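For reference, the structure discussed in these notes is given below.
The complex appears here minus one protein chain, its other protein chains still in place.
And then subunit A:
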Amino acid sequence: MQTPVHSVTAIVVAHDGARWLGETLSAVLGQTYRLDRVVGVDNGSRDDSAKLLTQAFGPAAVVSMPRSTGFAEAVHDVMRRLPPAPHGTEWIWLLHDDCAPDPRALEALLWAAGQDDKAVILGPKLRDWLDRKLLLEIGVTVARSGRRETGLEPREYDQGQHDHETGGIRDVLSVSTAGMLIRRDVWDELSGLDPKLPLFRDDLDFCWRARAAGYRVLNVTEAMAYHAEASSRRRRRIAASDDHPRRLARRYALFVIMINLPFPAMLWSMLRNTFGSMIRTFLFLVAKQPAHALDEIVALGSVLAHPGKLRRARKARRRNRKQGYQLVKPLFTPPIAALRRIADMVRGQLAGAGPMDSAGRHHAVASSPEEEGDELLNDDGSLLRRVFGNPGVLLVLLLTAVTVAAFWRLPTGGLLGGGALVPVAGGASDLWDLYLTGNQAPYVAVLAALSTIFFGKIWLAVAVLLLGCVPLAGFSAYAATRRLIPYAPGRVWLAASYALLPVATGVVAAGRLGSAVVIVLLPVYASLATRVLADGGRPARRAAWGLGLLLTVGTAFVPLLYGFVFVLGALAALSFGGVRRGVGVSLAISLAVPILLLFPWLAGFAADPARVLREAGLPLPADPRLPAEALLTLNPGGPGAPPLWTTAGLLAVALGALLLRRHQLIVAVGWGVAISGVLVATVVSRLSVWPGVPLAFAATGLLVSTALAAHRVAEFRAAGGWRRFAALLVSVVAFATPLAAAGLWIRTGAGGPLSWNVRDPLPALAAAKSTAGEGTLVLRPSGGALAYTVLHGRSPLVGESDGAVTDPAVTAAVAGLASGRGGKDAQELAARGVTFVTVPAPVDPALQRSLDSEPALTRLSLSKTAGLWRMVIPVAPPAPPPPLDAFERGWLWAQGALVVLVLILAAPGARQPEPEVQLEEQVAGERVLV
């Protein structure tokens, strides 16, 4: 079968490769096709490589080169010395020291070469050195971003799945230099591998040129070689350059792309890669891989910083570049692959893997998949089926449907507001401006950030948080308890009960945005806290930072939360501090972050401790006469709270679960949290504060300790007999609570004081005519008294009123104005910048008469919606807000920086360190170090 027309010279280049060289040499010598000549090149190895080469090929066939010689340079050197073969077509077979070809590899390659004259570069199928079933390459191509693509899945096993496409011969853009068979005349014509690319991508560059010249580059799957990829995997030190292989790979990737593309395409690629690199650098930074980030940006910089090099290299390739581009173009990675990769990345992120696929050149070694919920592993079938088969997704959909049904009758047509919620007006930029004027509650910044995400619309952010409180709480409860409660039906029950607690519906009805945020976050706190206590090392520390950050968010909305968590955290530190190293520090981090991030605002609480009890939004006092049984049934009272019996099922099941002897300690802790929550709820309720947040705490403790025993229901059901009946009964009683709550909620509707039909308190005329923050006095009789507030040129923003200070002089002047007694009251108000007076409908006739009789006011309009008066006396322009002093401005910057820092510290890091690194260290210790 051998065709004697071929004359093959094998060139083995070795560099500190004694570990593999022995096997490589015996494989080269054991080829079924007889090699005409063999040459060994030793690039200044410090191990036994030179000796092995000499032993195998004889001293005459071994060339010694300096240590810094690159692969291409070594081959060139050999080619210069190599006389032309006396007969037949002459071929060069390049081999690395860590690449052992299969005995029939050369035969297969030459057979394929014989099929077509145009086939001048051929490569074998590469498999892994250690795991010999693992596919490494069957030819490579490149994406326009410079990314080297093999077209294989990570860790794909070779089961012959690629061998039958086109008869085992694949047209590819490039093959690796490991096992590359080149016709010598083509090597001479194209002047071979470029010595300016000492490592990496030299193969791509050479094959590209060959392709552009109209030749074929083939991968022959019949031929096989086993490759250790020692350089790129850092199993040996690279002597050709001092840089990290990752940086080199990236630099040469960009370089090769830019020198081989025609000019317009190159410009586009340059632009695109510059942006791409910056984004990648940023993502690497976020993923806490600063070394990667540095490599990325330095690689780009070193390519762009040497235009001369680029020009020379381009000049050398000018001949076939433009015409040949059409031949090369179809072999590039299709653009869709990039999208697919992004999708994979997102999926990997969601599954808990690292955020960035950092391996650019070679296969990603998938990190060991984290322990996932059973529903996530159930990945057969289509995506749709997978998503809708997930009980968590179904639960959230169901809760969303319940929410929509409950909101169906909510009157709409105006602004969203009512209860504790200021009518929501304005955009995210208004909120940012407000926050940056200083001395604002920090939740304004949180809301501003959220609104920015929601297309700059505050109302959308508020609607999602507040109206979506129930599904969001269900989702967070379901997802956060994944580790704690593996039994999915138990978790569904927990999440449904939690989402439909009387507290949740009460929060929505009264428009308590702060409590809504805390209710959504509470399960996340529980989950992160268990991580802090139960995990060790980095995950625990990350969880601690995350807990600190989320606690900051919750505290900004409801300061009372911090006090509660602080006490629980202190207790946890006392009980777990000694159990595991670092728990104390992690807890301290979690509890210190809110203090640090909210510092000046929290410091203000020292002056007025009662503010701790207030939450975000308008003050909305609750009835201090909340009955004891309401507190015990986790019912906070007020608008939106269902009848007391709704939660009876929950309590019955929770008490019943106490009889099962499982997880006794956690159950005891859960009940401890529940009872202390009810206790705190009692105290704050007697202080006329709505006890929603402490009751939500209590409910969390109760639900977790109950759901832990849920799998026993399944056991009972399986047991049959009366136990089966008991299991059914318990399930019915348990699910009665969420079902009843949902039914009642839909029946009574979600409204309350909250409505989507609130009229803008500032008449359009006043908004349009008041310049630079001139005041509009809003008067509204309420319960015998006259309530007033002064708006400044626009409708009030969420959170704007929190820091307002009452001016007694204004209060007196407003009283005088409303009484109609004449006098200097109007002048007093005008001196404070009040230009307009408005009374929203229904306008009290006495008040209207008083305002009408005031000589300093003239009535602009009196309609069904509001009355509006304007000052006819000169109005003092309102004083502009004082500029921030250096400390305040500095603090705002510092706060922003701290938030970013904590975010980075809390973000899931890159994947675990790869085992190769350890190996490399070993090698370094054993061999490489001189």
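To be clear about the criterion, a residue touches a chain if its C-beta (ideal position, glycine included) is under 8 Å from a C-beta of that chain, and two chains touch if they have at least 3 such contacts; residues count from 1.
The definition used in the following text is that contacts and distances are computed from a predicted model.
**Student:** Which of the following names does UniProt give to the chain that is not shown: "SpoVR family protein", "Secreted protein", "2Fe-2S ferredoxin" or "ABC transporter permease"?
**Tutor:** "Secreted protein"
**Student:** Which listed residue, A:Gly160, A:Gly413, A:Gly721 or A:Gly784, touches the chain dropped from view?
**Tutor:** In the complete complex, the chain left out is touched by residue A:Gly784.
**Student:** With the full complex in mind, choose from A:Gly417, A:Pro594, A:Gly649 or A:Gly833 the residue touching the hidden chain.
**Tutor:** A:Gly417
**Student:** Using the document's definition of touch, tell me which of A:Pro796, A:Gly833 or A:Pro878 contacts the absent chain.
**Tutor:** A:Pro796
**Student:** State which residues belonging to subunit A touch the missing partner chain.
**Tutor:** Residues touching the hidden chain, for subunit A, are 417-419, 422-423, 618-619, 624-629, 631-632, 655, 658-659, 661, 664-665, 667-668, 671, 675, 678-679, 682, 686, 753, 758-759, 761, 778-789, 791, 795-796, 801, 804, 806-807, 810-812, 814-816, 818-824, 840, 845-846, 849-850, 852-853, 855, 858-862, 872-873.
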